[in-house]
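Right after this comes chain A.
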Amino acid sequence: MAWLMAILQTLLFIALAPLLSGWIKRVKCRLQNRKAPSLFQPYRDLRKLYRKQPIVPHPASWIFRAAPYIVFASTVLAAATVPLAAIHLPTARIADVIVLVGFFALGRMFLVLAGMDVGTAFGGMGSSREMTISSLAEPAMLMAVFTLAMSAHTTNLSQAVNFVLDTGLVLRPSFVFALGGLMLVAIAETGRIPVDNPATHLELTMIHEAMILEYSGRWLALIEWASQIKLMLYGVLIANIFFPWGIAQTFTVNALALGLGVITLKLAVLAVMLAVSEVLFAKMRIFRVQEYLSFAYLLSVLGMLSHIILEAAR
Partner candidate 1 sequence: MIAAYLVLVIPLAGMAILGLLADSRRAGRINVHCNAWALAASIWLAIDVLVHGPRLSSGQLLYIDSFNVYLIVLTAFVGLTTSIFSGPYMAHELETGRVNVKRLRLYYAMYQGFMLAMYLVLTTNNMGVLWVAMEGATLATVLLVSLYRTPESVEAAWKYFILCGVGIALALFGTVLLYFAAEQKLGIGGNALLWTVLHVNAGALEPNIMRLAFVFLLVGYGTKIGLVPLHNWLPDAHSEGPTPMSAILSGLLLNDALYAVVRCKMLVDGSLGTQVAGYLMMGFGLLSFLVAALFLHRQTDIKRLFSYSSIEHMGLMTFAFGIGSPWATFAALFHMTTHSLTKSAIFVTVGHAAQLAGTQRMDRIRGLILTQPAIGWGLLIGTVAIAGFPPFGVFASEFLVLIATMRDYPWLTPLLLIGIGVAFAGLFRHLQLMVYGDVPEGQKPIPANLLPVMIHLALVLWLGLSIPGFLGDWFSQATQLISGASPL
Partner candidate 2 sequence: MDFAELSLYSQAVLLLAGLIALTSFLMLGQSRLVRLVLVFAIQGILLAATTAMVAGVLDFPHLYISAGLSFLLKGILIPVMLHRMIYRLGLHRELDTIEHPARVMMGGAFLVVFSYYVSLPVVAHSPLVTLNAIAVSLAVVLLGMLLMITRRQAVAHVVGFMSIENGLFFAAVVSTYGMPMVVELGVAADVLVAAVVFGVFFFQIRESIDSLDVDRLSKLTEVDKP
Partner candidate 3 sequence: MSLFLAGISVLAALLSALAALVSGPNGLLWHGMLRWVGQATFRPARTNERLTPGRFSRLARTMPFVLLGASGGFAVTAGLIALLGGATRTVTLPFGLPWLNWHLALDPLAGFFFCVLGIPLIAASLFGPGYVREFEHGKHKLSVLGLFTGLFVAGMELVLLANDAFLFMIAWELMSVASYFLVAYQHEHATHRRAAFLYLLMAEIGAIAIILAFGVLAGFSGGLTFEALRSAALNPLWASIAFALALAGFGMKAGLVPLHTWLPEAHPAAPSHVSALMSGVMLKIAIYGFIRFTFDLLPSLLWQWGVLVLLIGSASAVLGILYALQQQNLKRLLAYSSVENVGIIFTALGLALIFQSSGQSLLGTLGLVAALLHSLNHALFKSLLFLGAGAILHQTHEQSLENMGGLIHRMPKLAALFLIGTLSISALPPFNGFVSEWLIFQTALQAGSIQSGILRSLIPTASAVLALTSALAATCFVKVYGVAFLGLPRSRHIARAREIRHPGMLAGPALLAACCVLFGVLPMPLINALGALTQSLTGFVLPNISALGWLWLTPVSPEVAAYSPALVLLGTVAVGWLCYYLLYRRTGLEPRRAEPWDCGFGGLTPRTQYTSGSFSMPIRRIFEPVFDTRETVEEQTEGPASTRVTGLRYQFQVLDRAWAVLYEPSGRAVTRLARWVGRVQTGNIRTYLGYAFFTLIILLWVVS
(Lines give C-alpha, C1' and ligand atoms only; values in the text may rest on other atoms or scores of the structure.)
Protein backbone atom coordinates (compact mmCIF):
# COMPACT_ATOMS: atom_id res chain seq x y z
CA MET A 1 0.00 0.00 0.00
CA ALA A 2 2.69 2.42 1.05
CA TRP A 3 4.77 1.50 -1.98
CA LEU A 4 1.78 2.04 -4.20
CA MET A 5 1.25 5.43 -2.63
CA ALA A 6 4.84 6.27 -3.25
CA ILE A 7 4.63 5.34 -6.91
CA LEU A 8 1.40 7.24 -7.29
CA GLN A 9 2.90 10.28 -5.71
CA THR A 10 5.88 10.09 -8.01
CA LEU A 11 3.62 9.80 -11.02
CA LEU A 12 1.68 12.77 -9.80
CA PHE A 13 4.91 14.66 -9.46
CA ILE A 14 5.83 13.87 -13.03
CA ALA A 15 2.42 14.73 -14.29
CA LEU A 16 2.10 18.03 -12.46
CA ALA A 17 5.53 19.42 -13.26
CA PRO A 18 4.63 20.94 -16.66
CA LEU A 19 1.62 22.52 -15.11
CA LEU A 20 3.83 24.43 -12.71
CA SER A 21 5.91 25.72 -15.59
CA GLY A 22 2.80 26.76 -17.39
CA TRP A 23 1.64 28.59 -14.33
CA ILE A 24 4.91 30.46 -13.93
CA LYS A 25 4.82 31.46 -17.56
CA ARG A 26 1.30 32.64 -17.23
CA VAL A 27 2.00 34.76 -14.18
CA LYS A 28 5.04 36.19 -15.82
CA CYS A 29 3.13 37.15 -18.92
CA ARG A 30 0.53 38.83 -16.87
CA LEU A 31 3.16 40.77 -15.01
CA GLN A 32 4.75 41.83 -18.24
CA ASN A 33 1.38 42.80 -19.74
CA ARG A 34 1.62 40.10 -22.37
CA LYS A 35 -1.06 37.73 -23.52
CA ALA A 36 -0.53 34.50 -21.68
CA PRO A 37 -0.54 31.09 -23.27
CA SER A 38 -2.75 28.36 -21.96
CA LEU A 39 -1.89 26.78 -18.66
CA PHE A 40 -1.48 23.49 -20.51
CA GLN A 41 0.83 24.81 -23.20
CA PRO A 42 3.82 22.87 -21.78
CA TYR A 43 1.95 19.61 -22.24
CA ARG A 44 1.23 20.53 -25.83
CA ASP A 45 4.87 21.34 -26.42
CA LEU A 46 5.92 18.02 -25.01
CA ARG A 47 3.45 16.17 -27.16
CA LYS A 48 4.63 17.96 -30.24
CA LEU A 49 8.23 17.20 -29.54
CA TYR A 50 7.39 13.59 -28.85
CA ARG A 51 6.06 13.18 -32.34
CA LYS A 52 8.97 14.76 -34.13
CA GLN A 53 11.79 12.76 -35.65
CA PRO A 54 14.92 13.33 -33.57
CA ILE A 55 18.15 14.40 -35.20
CA VAL A 56 21.59 13.19 -34.17
CA PRO A 57 24.53 15.36 -35.05
CA HIS A 58 27.36 13.58 -36.85
CA PRO A 59 30.03 13.67 -34.15
CA ALA A 60 27.68 12.43 -31.44
CA SER A 61 28.01 9.03 -29.85
CA TRP A 62 25.72 6.86 -27.79
CA ILE A 63 26.16 9.20 -24.87
CA PHE A 64 24.14 11.77 -26.73
CA ARG A 65 21.28 9.31 -27.18
CA ALA A 66 21.42 7.83 -23.72
CA ALA A 67 21.72 11.10 -21.83
CA PRO A 68 18.06 12.17 -22.00
CA TYR A 69 16.91 8.88 -20.53
CA ILE A 70 19.43 9.03 -17.72
CA VAL A 71 18.63 12.65 -17.00
CA PHE A 72 14.94 11.91 -16.89
CA ALA A 73 15.36 8.77 -14.81
CA SER A 74 17.58 10.43 -12.25
CA THR A 75 15.17 13.33 -11.93
CA VAL A 76 12.25 10.97 -11.50
CA LEU A 77 14.10 9.07 -8.82
CA ALA A 78 14.84 12.32 -7.09
CA ALA A 79 11.19 13.18 -7.26
CA ALA A 80 10.32 9.82 -5.77
CA THR A 81 12.29 10.54 -2.64
CA VAL A 82 10.82 13.97 -1.95
CA PRO A 83 7.58 13.99 0.00
CA LEU A 84 5.00 15.81 -2.06
CA ALA A 85 1.68 15.39 -0.36
CA ALA A 86 2.48 12.86 2.30
CA ILE A 87 5.37 11.82 4.48
CA HIS A 88 6.37 8.37 5.81
CA LEU A 89 6.57 6.97 2.31
CA PRO A 90 8.98 4.06 1.92
CA THR A 91 10.83 5.64 -1.00
CA ALA A 92 12.23 8.25 1.31
CA ARG A 93 14.41 5.54 2.78
CA ILE A 94 16.04 4.70 -0.51
CA ALA A 95 17.69 8.01 -0.68
CA ASP A 96 18.21 10.90 1.68
CA VAL A 97 18.84 14.49 0.84
CA ILE A 98 22.52 13.93 0.08
CA VAL A 99 21.60 11.26 -2.40
CA LEU A 100 19.10 13.70 -3.82
CA VAL A 101 21.94 16.08 -4.56
CA GLY A 102 23.73 13.09 -6.04
CA PHE A 103 20.81 12.43 -8.37
CA PHE A 104 20.93 15.97 -9.61
CA ALA A 105 24.64 15.63 -10.12
CA LEU A 106 24.18 12.40 -12.07
CA GLY A 107 21.65 13.96 -14.39
CA ARG A 108 23.77 17.03 -14.84
CA MET A 109 26.83 14.94 -15.59
CA PHE A 110 25.17 13.26 -18.51
CA LEU A 111 23.63 16.42 -19.78
CA VAL A 112 27.01 18.06 -19.78
CA LEU A 113 28.65 15.09 -21.43
CA ALA A 114 25.99 15.17 -24.10
CA GLY A 115 26.71 18.84 -24.59
CA MET A 116 30.36 18.03 -25.19
CA ASP A 117 29.53 15.05 -27.33
CA VAL A 118 28.30 17.13 -30.23
CA GLY A 119 31.66 18.77 -30.68
CA THR A 120 30.40 22.31 -31.20
CA ALA A 121 31.57 25.43 -29.48
CA PHE A 122 28.17 25.96 -27.88
CA GLY A 123 28.07 22.54 -26.34
CA GLY A 124 31.41 23.00 -24.69
CA MET A 125 30.60 26.50 -23.59
CA GLY A 126 27.33 25.50 -22.00
CA SER A 127 28.93 22.49 -20.36
CA SER A 128 31.78 24.46 -18.92
CA ARG A 129 29.48 27.11 -17.49
CA GLU A 130 26.97 24.64 -16.18
CA MET A 131 29.64 22.73 -14.31
CA THR A 132 31.16 25.90 -12.95
CA ILE A 133 27.90 27.17 -11.59
CA SER A 134 26.81 23.85 -10.19
CA SER A 135 30.12 23.24 -8.49
CA LEU A 136 29.62 26.50 -6.64
CA ALA A 137 25.97 25.89 -5.98
CA GLU A 138 26.36 22.39 -4.63
CA PRO A 139 28.26 23.29 -1.46
CA ALA A 140 25.82 26.11 -0.75
CA MET A 141 22.94 23.75 -1.12
CA LEU A 142 24.52 21.06 1.02
CA MET A 143 25.32 23.62 3.64
CA ALA A 144 21.72 24.73 3.76
CA VAL A 145 20.61 21.15 3.93
CA PHE A 146 23.10 20.39 6.67
CA THR A 147 21.71 23.19 8.77
CA LEU A 148 18.36 21.55 8.56
CA ALA A 149 19.82 18.11 9.09
CA MET A 150 21.67 19.15 12.19
CA SER A 151 18.56 20.61 13.69
CA ALA A 152 16.48 17.62 12.80
CA HIS A 153 19.23 15.06 13.43
CA THR A 154 18.47 13.37 10.17
CA THR A 155 19.13 13.67 6.49
CA ASN A 156 16.05 11.71 5.66
CA LEU A 157 13.62 14.20 4.16
CA SER A 158 10.55 12.53 5.47
CA GLN A 159 11.97 12.50 8.98
CA ALA A 160 13.07 16.10 8.69
CA VAL A 161 9.61 17.23 7.68
CA ASN A 162 8.24 15.21 10.53
CA PHE A 163 10.62 16.95 12.90
CA VAL A 164 9.49 20.38 11.82
CA LEU A 165 5.89 19.34 12.15
CA ASP A 166 6.48 17.91 15.60
CA THR A 167 8.26 20.92 16.98
CA GLY A 168 5.62 23.23 15.62
CA LEU A 169 6.30 26.83 14.76
CA VAL A 170 9.74 27.70 16.07
CA LEU A 171 11.42 30.87 14.87
CA ARG A 172 14.78 29.39 14.18
CA PRO A 173 17.22 31.97 12.80
CA SER A 174 19.13 29.15 11.17
CA PHE A 175 16.09 28.14 9.14
CA VAL A 176 15.62 31.65 7.88
CA PHE A 177 19.17 31.78 6.60
CA ALA A 178 18.97 28.29 5.20
CA LEU A 179 15.74 29.14 3.43
CA GLY A 180 17.35 32.16 1.83
CA GLY A 181 20.36 30.15 0.78
CA LEU A 182 18.31 27.33 -0.60
CA MET A 183 16.12 29.69 -2.62
CA LEU A 184 19.10 31.33 -4.23
CA VAL A 185 20.60 27.93 -5.02
CA ALA A 186 17.32 26.73 -6.42
CA ILE A 187 17.23 29.65 -8.83
CA ALA A 188 20.77 28.93 -9.94
CA GLU A 189 20.29 25.20 -10.26
CA THR A 190 17.09 25.40 -12.23
CA GLY A 191 18.56 27.92 -14.60
CA ARG A 192 16.26 30.85 -13.91
CA ILE A 193 16.90 34.58 -14.08
CA PRO A 194 19.24 36.12 -12.91
CA VAL A 195 21.63 33.19 -13.41
CA ASP A 196 20.37 31.83 -16.67
CA ASN A 197 17.45 32.55 -18.91
CA PRO A 198 15.62 29.47 -20.13
CA ALA A 199 13.64 31.48 -22.61
CA THR A 200 16.51 32.80 -24.64
CA HIS A 201 18.81 31.36 -27.24
CA LEU A 202 21.09 34.31 -27.26
CA GLU A 203 24.34 32.62 -28.13
CA LEU A 204 26.78 34.17 -25.73
CA THR A 205 24.71 34.14 -22.59
CA MET A 206 22.95 30.84 -22.61
CA ILE A 207 24.02 28.06 -20.35
CA HIS A 208 21.48 25.30 -20.11
CA GLU A 209 20.14 25.92 -23.58
CA ALA A 210 23.60 25.85 -25.06
CA MET A 211 24.13 22.31 -23.87
CA ILE A 212 20.92 21.00 -25.32
CA LEU A 213 21.07 23.03 -28.50
CA GLU A 214 21.40 19.95 -30.67
CA TYR A 215 18.58 18.03 -29.06
CA SER A 216 15.32 17.58 -30.84
CA GLY A 217 12.26 15.38 -30.84
CA ARG A 218 11.57 13.06 -27.94
CA TRP A 219 14.97 13.63 -26.42
CA LEU A 220 14.37 17.31 -26.11
CA ALA A 221 10.97 16.50 -24.67
CA LEU A 222 12.53 14.33 -21.99
CA ILE A 223 15.08 16.94 -21.09
CA GLU A 224 12.53 19.71 -20.93
CA TRP A 225 10.27 17.58 -18.85
CA ALA A 226 13.12 16.66 -16.52
CA SER A 227 13.99 20.29 -15.96
CA GLN A 228 10.35 21.06 -15.24
CA ILE A 229 10.33 18.29 -12.66
CA LYS A 230 13.51 19.67 -11.20
CA LEU A 231 12.00 23.10 -10.84
CA MET A 232 9.02 21.65 -9.10
CA LEU A 233 11.30 19.54 -6.91
CA TYR A 234 13.02 22.59 -5.57
CA GLY A 235 9.69 24.22 -5.01
CA VAL A 236 8.42 21.23 -3.08
CA LEU A 237 11.61 21.01 -1.08
CA ILE A 238 11.39 24.63 0.01
CA ALA A 239 7.68 24.44 0.65
CA ASN A 240 7.66 21.20 2.56
CA ILE A 241 10.79 21.57 4.61
CA PHE A 242 10.23 25.07 5.82
CA PHE A 243 6.44 25.21 5.74
CA PRO A 244 5.34 21.61 6.07
CA TRP A 245 2.00 22.30 7.62
CA GLY A 246 -0.80 20.55 5.90
CA ILE A 247 1.17 17.62 4.56
CA ALA A 248 -0.47 14.24 5.06
CA GLN A 249 0.93 12.22 7.91
CA THR A 250 -1.46 9.35 7.46
CA PHE A 251 -2.69 7.72 4.33
CA THR A 252 -6.37 8.58 4.74
CA VAL A 253 -8.21 10.13 1.84
CA ASN A 254 -8.94 13.29 3.71
CA ALA A 255 -5.44 13.85 4.79
CA LEU A 256 -4.09 13.14 1.35
CA ALA A 257 -6.56 15.47 -0.31
CA LEU A 258 -5.71 18.16 2.14
CA GLY A 259 -2.01 17.58 1.59
CA LEU A 260 -2.40 17.79 -2.14
CA GLY A 261 -4.43 20.92 -1.94
CA VAL A 262 -2.03 22.61 0.42
CA ILE A 263 1.05 21.78 -1.61
CA THR A 264 -0.65 23.06 -4.76
CA LEU A 265 -1.34 26.30 -3.01
CA LYS A 266 2.18 26.58 -1.67
CA LEU A 267 3.69 25.90 -5.06
CA ALA A 268 1.43 28.42 -6.68
CA VAL A 269 2.54 31.07 -4.24
CA LEU A 270 6.19 30.18 -4.69
CA ALA A 271 5.75 30.31 -8.44
CA VAL A 272 4.31 33.78 -8.20
CA MET A 273 7.29 34.85 -6.13
CA LEU A 274 9.64 33.39 -8.70
CA ALA A 275 7.84 35.08 -11.52
CA VAL A 276 7.93 38.40 -9.76
CA SER A 277 11.62 38.13 -9.11
CA GLU A 278 12.24 37.15 -12.72
CA VAL A 279 10.39 40.20 -13.87
CA LEU A 280 12.21 42.49 -11.50
CA PHE A 281 15.76 41.33 -12.13
CA ALA A 282 17.88 41.10 -15.22
CA LYS A 283 20.27 38.34 -16.09
CA MET A 284 23.76 38.69 -14.64
CA ARG A 285 27.10 38.44 -16.38
CA ILE A 286 28.51 34.98 -16.05
CA PHE A 287 31.35 36.05 -13.78
CA ARG A 288 29.01 37.77 -11.42
CA VAL A 289 27.27 34.49 -10.75
CA GLN A 290 30.06 33.53 -8.40
CA GLU A 291 29.24 36.52 -6.22
CA TYR A 292 25.62 35.54 -6.25
CA LEU A 293 26.45 31.99 -5.27
CA SER A 294 28.94 33.02 -2.64
CA PHE A 295 26.14 35.04 -1.14
CA ALA A 296 24.00 31.94 -1.11
CA TYR A 297 26.86 30.06 0.48
CA LEU A 298 27.30 32.82 3.02
CA LEU A 299 23.65 32.63 3.95
CA SER A 300 23.94 28.89 4.43
CA VAL A 301 27.05 29.23 6.53
CA LEU A 302 25.35 31.88 8.63
CA GLY A 303 22.50 29.47 9.06
CA MET A 304 24.88 26.80 10.25
CA LEU A 305 26.67 29.13 12.61
CA SER A 306 23.48 30.52 14.03
CA HIS A 307 22.32 26.98 14.59
CA ILE A 308 25.46 26.33 16.63
CA ILE A 309 25.75 29.63 18.40
CA LEU A 310 22.22 30.89 18.82
CA GLU A 311 20.32 27.66 19.13
CA ALA A 312 22.76 25.75 21.25
CA ALA A 313 21.09 23.77 23.98
CA ARG A 314 22.32 24.91 27.32
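Criterion applied: all candidates are chains of the complex that A comes from, given by their letters.
Basically, contacts are C-beta pairs under 8 Å (C-beta built on N, C-alpha and C of every residue); 3 or more make two chains touch, one makes a residue touch a chain; residues count from 1.
All values reported here derive from a predicted model rather than from experimental measurement.
J.: Looking at chain A, find the partner in this complex that touches it; the options are 1, 2 or 3.
T.: So the candidate in touch with chain A would be 3.
J.: In the complex of these two chains, what residues of chain A are touching candidate 3?
T.: 50-63, 65, 69-70, 72-74, 76-77, 80, 93-96, 98-99, 102-103, 105-106, 108-109, 112-113, 115-125, 127-129, 131-132, 134-139, 142-143, 146, 149-150, 153-156, 159, 203, 213-214, 217-218, 221-222, 286-287, 290, 297, 300-301, 304-305, 308-309, 312
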